[in-house]
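Could you have a look at this structure, given as structure tokens, before my questions?
With one protein chain removed, the remaining protein chains of the complex are shown where they sit.
Naming follows writing order (A, B and C), and every chain is counted from residue 1.
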Amino acid sequence: MGGSIFGKLFTITTFGESHGKGIGVIIDGCPAGIDINVDFIQSELRRRRPGQSAIVTQRKENDEVQILSGIFEGFATGSPIAMLIPNDDQKSGDYSHIKDSYRPSHADYTFEVKYGHRDYRGGGRSSARETAARVAAGAVAKLFLNHFGITINAWVSQVGAIGMPYPPNNIDYGLIESNDVRCPDPKLADEMIQLIKQIRKDGDTIGGSVTCNITGVPVGLGEPVFDKLHAELGKAILSINACKAFEYGSGFDGITMKGSEHNDSFFANDDGNIATKTNFSGGIQGGISNGMDIYFRAAFKPVATIIPAQDSVDKFGQTTIITGKGRHDPCVVPRAVPIVESMAALVLADFMLRNKVVKL
Amino acid sequence: MGGSIFGKLFTITTFGESHGKGIGVIIDGCPAGIDINVDFIQSELRRRRPGQSAIVTQRKENDEVQILSGIFEGFATGSPIAMLIPNDDQKSGDYSHIKDSYRPSHADYTFEVKYGHRDYRGGGRSSARETAARVAAGAVAKLFLNHFGITINAWVSQVGAIGMPYPPNNIDYGLIESNDVRCPDPKLADEMIQLIKQIRKDGDTIGGSVTCNITGVPVGLGEPVFDKLHAELGKAILSINACKAFEYGSGFDGITMKGSEHNDSFFANDDGNIATKTNFSGGIQGGISNGMDIYFRAAFKPVATIIPAQDSVDKFGQTTIITGKGRHDPCVVPRAVPIVESMAALVLADFMLRNKVVKL
Amino acid sequence: MGGSIFGKLFTITTFGESHGKGIGVIIDGCPAGIDINVDFIQSELRRRRPGQSAIVTQRKENDEVQILSGIFEGFATGSPIAMLIPNDDQKSGDYSHIKDSYRPSHADYTFEVKYGHRDYRGGGRSSARETAARVAAGAVAKLFLNHFGITINAWVSQVGAIGMPYPPNNIDYGLIESNDVRCPDPKLADEMIQLIKQIRKDGDTIGGSVTCNITGVPVGLGEPVFDKLHAELGKAILSINACKAFEYGSGFDGITMKGSEHNDSFFANDDGNIATKTNFSGGIQGGISNGMDIYFRAAFKPVATIIPAQDSVDKFGQTTIITGKGRHDPCVVPRAVPIVESMAALVLADFMLRNKVVKL
Partner (left out) sequence: MGGSIFGKLFTITTFGESHGKGIGVIIDGCPAGIDINVDFIQSELRRRRPGQSAIVTQRKENDEVQILSGIFEGFATGSPIAMLIPNDDQKSGDYSHIKDSYRPSHADYTFEVKYGHRDYRGGGRSSARETAARVAAGAVAKLFLNHFGITINAWVSQVGAIGMPYPPNNIDYGLIESNDVRCPDPKLADEMIQLIKQIRKDGDTIGGSVTCNITGVPVGLGEPVFDKLHAELGKAILSINACKAFEYGSGFDGITMKGSEHNDSFFANDDGNIATKTNFSGGIQGGISNGMDIYFRAAFKPVATIIPAQDSVDKFGQTTIITGKGRHDPCVVPRAVPIVESMAALVLADFMLRNKVVKL
């Protein structure tokens, strides 16, 4: 029960289903005085929007955000900020064929058993449409983080077998939005787009990964022993639909490394600040940011909705055949980029506030 | 601030440093009536204890648990269960050499900046000694889960380059505790042990991975959209010292798979229960358990304490040399096995309670 | 920061200001399967609505509730229930005279200092309009409590010096809604109404009290030692605008009683259930409901907005004169009745859920 509230001080509560009136979020704890640029929120939502390019779902949603409260004369008042994104495209008739059946690797079966009463239209609450609320809230978190010079950039690092190396190296963030797949390597981007188009033609889907880098984080964010910075980042990212894995810093590669290779030597840089020569720690030591770049990677499985017929069962335990139709994403990662950034922003905003109370 | 409280209903609060009076935990929310077998708690602590074998740290700690409250006539009363594990081996003198210096890839620097006032003896709160409290609490969680037939088994799946395949397949859980490294493949276990002994001889350390499988989980655990079962598992596991990555189900392999390969077909098994033919979902769909085995893998970096001299800086920004001494683990994973199980048990216990309130 | 979230399992997050787009609430944790009667929610809102009678503020608000999510085919789905009550009557021009001045005993000064950036229109977030969200959420909580036979009745027990005895005795709940002031004693109700009309004529305001009785509560609600049932009730009621005091059971009268008078003897009643002969405990012992009626009383101060000129200061520290105008309540208690019931319902709903997880 519950589960739609995230964050301790910069707290969001989200609501909404794919085929209800809309999707929305309340931010409780946004500091007063932040300049809330609604155009920026809207531009972030456009990065997540369906129908934005030829390689994503063609479902039509304008995703126009309405600010219901918490902002006065353009600034946050310190009171809850409520945002509503009405649903435009509610073709409920499309979904009667899955009312009583469980689509493989969707949440139909688990929701049915857990809640008894399921909104079967387009996945209801389990639809990835829910992530629009995360992006709206994440945009506000980014505006807050801007005050401190913190910048978050995510990009598609892999689609199927086509991938960039991890850890990331020499990324030109300016290229991320230059192509539909949001990969900063133009050549790989082309290959990824071709692959996705082929996959869509087959009525199939494909997995991918998103990598994220965060700069300008002050030393001190993260609250050991349980609320370590990377642990909350991990939870935040893993809670995104279709995410199956999370690694930060050396990640899985750390398994095969020796301490003498992995340890990041400290040195005092030219401004007298302490830095590390390498950054296998991924900017986090002991669960607390150390001032170096924070980077991580997240794996996304292939979307579960496919066109070919699949074996399944219905709620009466009878064998049935599920055939996909309609408008789904052949690969989730291009639209996942702003969602990953948003969840990272929400975690950092929360820890910025939690860190403010540490010292006398 | 804060950060030493974990769980929403089965809630633990931990305390203690490596060189203080002891380590401990309060469990607030353990249901009344559970038979609390203190011998079992003690046996779990022995699996984590230093000095248990030739391939772990030789630091001496008996780790004898004292029950301070919450148990009456052998059963949980529903009141907070407090457990204290006194520290035996407090050689504080050992640590004066690092009082003012920052050991590479330790938490010395980040704690110093965050809190200003640092307990520099053996890492203080950032020491892995803190995990003893997790294991004591996890043992109680396991006793609770036993009532529902839920079983958790973790094992060492990789040390350096020596590893077992993931996803796990045909694991003989009975073999896990048969060797010092806790790998259920005896041949690989031997190789791992030899590698760790060599690494120790070099004064170096090596990374590794732990894989975990959970059986008997009822359908319905997990609370979307943020408190998805795998998201909380991810946070719990990532909060363990030295953990760098988490994957569940298909994990990173899901990146290269197609939906038509990855989707787990439903069928009704012989008892009429719904199951899936494959289990790339890792027992979790839409963030909720589907009744299949839950499995995941965690990566651990090499321990930061090594013997060879390393460049670093002190708190005055001056260059310094850190030389390791003393008793550290050459590889953390053999002792991480019960910690991983404990954190998984705490997450499941919490979700068992949260799921009880879902239906009328 | 924060403060607009209430409840641990049956959790509400509210938003909205008096002169923004609207007021609203998200309920996260309402169990699936509850029949959500929107007409009932609307009828509860009408009990709180401005303009409902001659003795309340004549501000015009229709308070029409819109359900945005969480309900499907008339039943709660287990997903967040979002409700929006648009604001109709936004005469922002009315408030420019208090933009820079602090009205005595309002929240103008404290909000200005705390947040820096204040929505001065009609009190913004500190306006009692915020309580509409509580009533909408409380109505859903009542629908949930109906499943268990729990009934909550509040009424006006005092206005100025005109009052009913406390503890309550022989209340005819059917009479509460029979008069504008919501007092179940028709003769006293008349006197109260006359008093309020006279007070309004004087441009002044007057205090009052609301008493509440709850029947049908099962034994076991409340979570010692901090989250005792009466402690959470107290917090919930005290959080209502203008509330200054809370007593339950014997309350302040308990000060002058002896243990031999105050103790409630147990006996087994005719159905074999355990009951108490007297009920000075107010249905709660050790912070846990004992199955007897729960009753409490809340004191409300006179509304701060009055017509006569008052001395004050402005934000520049200069002496100024505040003159009231417009539409305010001469006495808050008639409209406070459904708010008190709603907060009590939210507390009980939360504890019903928390109690479900106690036993194996």
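A few remarks follow.
Basically, a residue touches a chain if its C-beta (ideal position, glycine included) is under 8 Å from a C-beta of that chain, and two chains touch if they have at least 3 such contacts.
All of these numbers come straight from a predicted model, not from anything done at the bench.
When the whole complex is considered, the residue among C:F10, C:Y120 or C:F246 that touches the unshown chain is C:F246.
Only one residue in the set C:I5, C:A154 or C:A336 touches the chain that does not appear here, and it is C:I5. Seen from subunit A, the chain kept out of the figure touches residues 8-9, 29, 31-34, 78, 147, 353-354, 356-360. Interface with the hidden chain, as seen from subunit B, comprises residues 1-5, 9, 11, 13-17, 20-24, 26, 28-29, 31-33, 66-70, 72-73, 75-82, 84, 114-119, 124-125, 353.
If you put the missing chain back, the residues of subunit C touching it would be 1-6, 8, 14, 102, 104-107, 109-111, 113-116, 125-126, 130, 158, 160-161, 163, 199, 204-209, 219-220, 222-228, 230-232, 234-236, 238-239, 244-252, 254-268, 272, 274, 276-277, 280-282, 285-290, 299-306, 308, 310-313, 317-319, 354-355, 357-359.
Note that in this section only the chains that are shown with their structure count from here on.
If subunit B is left out, the remaining chains stay linked by touch in one piece.
Overall, the chain located most centrally, as judged by its C-alpha mean against the mean of all protein C-alpha atoms, is A. The centroid of the Cα atoms in subunit A and the matching centroid in subunit C are 39 Å apart.
Chain centres here are Cα means. That of subunit B falls 46 Å from that of subunit C. If you average the CA atoms of subunit A and of subunit B, the two centres end up 26 Å from each other.
Residue positions 1-5, 14, 114-116, 125 of subunit A are each in touch with at least two other chains.
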